[in-house]
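On to subunit A.
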Amino acid sequence: MLRKLLIGTALGSGLAFAAHAQDVKEVEMLHWWTSGGEAAALNVLKEDLAKQGFAWKDVPVAGGGGDAAMTALKAMVAAGNYPTASQMLGYTVLDYAAAGVMGDLTETAVKEGWDKSVPTALQKFSVYDGKWVAAPVNVHSVNWLWINKAVMDKIGGTEPKTFDDFIALLDKAKAAGVIPLALGGQNWQEATMFDSVVLSTGGPEFYKKAFNDLDEEQLKSDTMKKSFDNLAKLVTYVDPNFSGRDWNLATAMVIKGDALVQVMGDWAKGEFNAAKKTPGTDFLCYRFPGTDGSVVYNSDMFGMFDVPEDRKAAQVALATATLSKSFQSAFNVVKGSVPARTDVPDTDFDACGKKGIADLKAANEGGTLFGSLAQGYGAPPAVANAYKDVVSKFVHGQIKTSDEAVTQLVNAIEDAK
Partner candidate 1 sequence: MAFLEIDGLRKQFGSVEILKGIDLDLEKGGFLVLVGPSGCGKSTLLNTIAGLETITEGEIRVDGRTINDLHPSKRDIAMVFQSYALYPNMTVAGNIAFGMEMRGVPAQERQKAIDKVAKVLQIGHLLQRKPSQLSGGQRQRVAMGRALVRDPKLFLFDEPLSNLDAKLRVDMRIEIKRLHATTGTTIVYVTHDQIEAMTLATKIAVMRDGEVQQFGTPAEIYNNPTNLFVADFMGSPAMNLIPATIGGNGNALSVVLQREAREPISLPLADAPTGLSAFHSKPIIFGVRPEALTDPEGAERNASNIATADCHIEVVEPAGSDTYAVTNLGGKAVVARLRADANIQPGTSTPLAFNLTKAVFFDPATENRIL
Partner candidate 2 sequence: MSVIATPARQSTGGISARTVNRIVIYGLLALFALFYLMPLFVMLVTSFKTMDEIQNGNMLALPQAPTFEPWLKAWGETCVGLTCAGIKGYFWNSIKMVVPAVLISTLLGALNGYVLTKWRFRGHTLVFGLMLFACFIPFQSVLLPMATILGSLGRFGVTLRNATGFSFGLGNPTVNLVFVHVVYGLGFTTLFFRNYYEAFPTELVKAAQVDGASFFQIFRRIMLPNSMPIFVVTVIYQFTNIWNDFLFASAYAGTGDAMPMTVALNNVVNTSTGVVEYNVNMAAAMIAALPTLLVYVVAGRYFVRGLMAGAVKG
């Protein structure tokens, strides 16, 4: 058995060696997009590359929203065999770039004009030390409300424009015997919702200072306390079994009409689509009340590694295809997110997608495009996770008052810096 294995391996390696002389027409891609819709979206890219003659070596590692994949990536990098590219989030790209394992796509970027089409906020993560190291695939925004239209009509609600409106709407739902707010009690979901609450409570400037610049004054300000109080208010509209619930189950509650609304990133649209629901008729997408005009984003990036020369051509092809307008449109229509460049036509997108594209463009131009702290685009992972800890402990009662929450938040972030 083993002998057979060894011989088989040697033969396999030998073949690879034979092809060594010229460019390797293959991209090796680590990602965690494994479910049907995601995989279908990524398949568009695979096929694009196949047309150009590049093979796709798939390295999917799902689990924990990319945690397992990042662990695998760390092991791969430690072993010295870098993938051509890897799906990565925010600060991770910069960490790897600082470690000197990322490639340099500046030449391609200049040729393709990425620095003009990709939103500036995103370039903070895709450009390190003046060099393009990653190709952004999409922009998700997290400050969305997803509402079941039937329930909304039943209780006679209208789009909430302020936080108080929102509370009033939730009250209406409560009175009608519907669960007002569908929430999954996992720390990232709670923190993602809190991102929106903070933006709504304190406004764009406050959000930026507190959650992107980590300004201690803002973190311990009364506004932050008020944000925690508002979060506490929202949590009172949640059903008792929310703790530990997966986000898609919370979405399902809205789809089925058990709950009125979910605060979630635009990937939730994928669930509605899968359930054959149409925006406008079956469900409604609104910006989180009081955050219209701002976009709290996260973005999937393809980090490009410093691969051997014979694999660089394939890497360039991958990066180019990733940021091509056609792929950006095709991919994001399926994925629910919006293109990572602002010059992609929105013709193929649904109503929510169109609004997302317009919002992103406006936010980019108006300087109100902010990284989501909960999603790892506000601060490095140590800080982001410390933040999630505090929010989650506040939601679940280990931290009892907003005063305490603010103190804990300042300490935790200080500790993690």
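As a convention for this text, a residue touches a chain if its C-beta (ideal position, glycine included) is under 8 Å from a C-beta of that chain, and two chains touch if they have at least 3 such contacts; residues count from 1.
The set was built so that all candidates are chains of the complex that A comes from, given by their letters.
Fair warning: this is a prediction, and the values are worked out from it, not measured in the lab.
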Exercise for the section: Check each candidate in turn (1 or 2) and state which touches subunit A within the complex. Expected result: 2
Problem - Residues of subunit A that touch candidate 2 when the two form their complex - result: 1-2, 5-6, 9-10, 12-14, 17, 28, 30-40, 42-43, 46, 56-66, 68, 71-72, 74-76, 78-81, 140, 246, 248, 252, 256, 265, 267, 270-271, 274, 335-336
